[in-house]
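Only one protein chain is missing from this complex, and each of the others stays in its spot.
Let's turn to chain A:
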Amino acid sequence: MTLDFSWLLDPLYQTWLLRGIGTTILLSLLGMVLMFVIGIVGAALLHLKVRFLQSPVTIFVELFRNTPPLVQLFFLYFMLSEIGLTLTDPVTGGRIPLFTGFTCVVLSLGLYNGAIAVEIIRSGLLAVPAQTVEGARSLGYSRLQTFRHVELPIGLRMSIPPMTSNIVSLIKTSSQAVLVAVADIMYGATQIMLETFRNLEVMLLIWVIYLAIASLAVLVVRRIAAAFRIPGYGS
């Protein structure tokens, strides 16, 4: 078996791949923002034991953690088009769907990994030493202020190692975007495969690209973790 990578020289294929990489990174970044919002809000509601909201948050977390993100994506994609949420395009005046495939992918990434993030941040919050919390309370901080200024900053730092693998998982999961026809790397790859029939070579290249993106993400998270480290706190 010989591998032939000469198709990579074609500028058209290079553009497709580069655009795909851009889309994948954008998808992942937006998904991460949503993931953090859901994770922090959910964990805060559970941690502060907000009445009447604890059970809904628990149900939400268990629903999204225990079902495949791919089925969630298909479900969102079809349900939102079934309900038919549309808005008027200000330029052309036509009706365009409010939720495109891109939005659905971002939503499903944020929901699935966000549900996992809730659990991660919550255990980070539980790992904050009780003395620190008591100290803040005795200094006159209210319950909410303690959470905002003491528990959350330390808890988030505590949750960095599991959060790193959650972020890598989010980037990996974003490859599902191709299945609802979002033009990410996988989409570019399938296009190239259709034209060149170099299926194996294209897939191997895509594999390497994803590994590079994931490794880059891990490096960035490490830098961020190092920058936010509290001296003498943790390793």
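Brief remarks follow.
Operating definition for what follows: a contact is a pair of C-beta atoms (placed from the backbone, for glycine too) under 8 Å apart; a residue touches a chain by one contact, two chains touch by 3 or more; residues count from 1.
Assume contacts and distances are computed from a predicted model.
Think of the chain that is not pictured: of "Inner membrane protein YebS", "ABC transporter permease subunit", "3-oxoacyl-ACP reductase" or "Paraquat-inducible protein A", UniProt labels it "ABC transporter permease subunit". Within the whole complex, the absent chain has one touching residue among A:Leu12, A:Ile59, A:Leu144 or A:Leu194, and that is A:Ile59. Looking at A:Val50, A:Met79, A:Leu126 or A:Ala181, the residue that reaches the missing chain in the full complex is A:Met79.
Which of A:Gly22, A:Pro68 or A:Pro129 touches the hidden chain is settled by the complete complex: it is A:Pro68. One chain of the complex is left out; on chain A, the residues touching it are 55-56, 58-59, 62-63, 65-72, 74-75, 78-79, 82-83, 168, 171-176, 178-179, 186, 199-200, 203-204, 206-207, 210-211, 214-215, 218.
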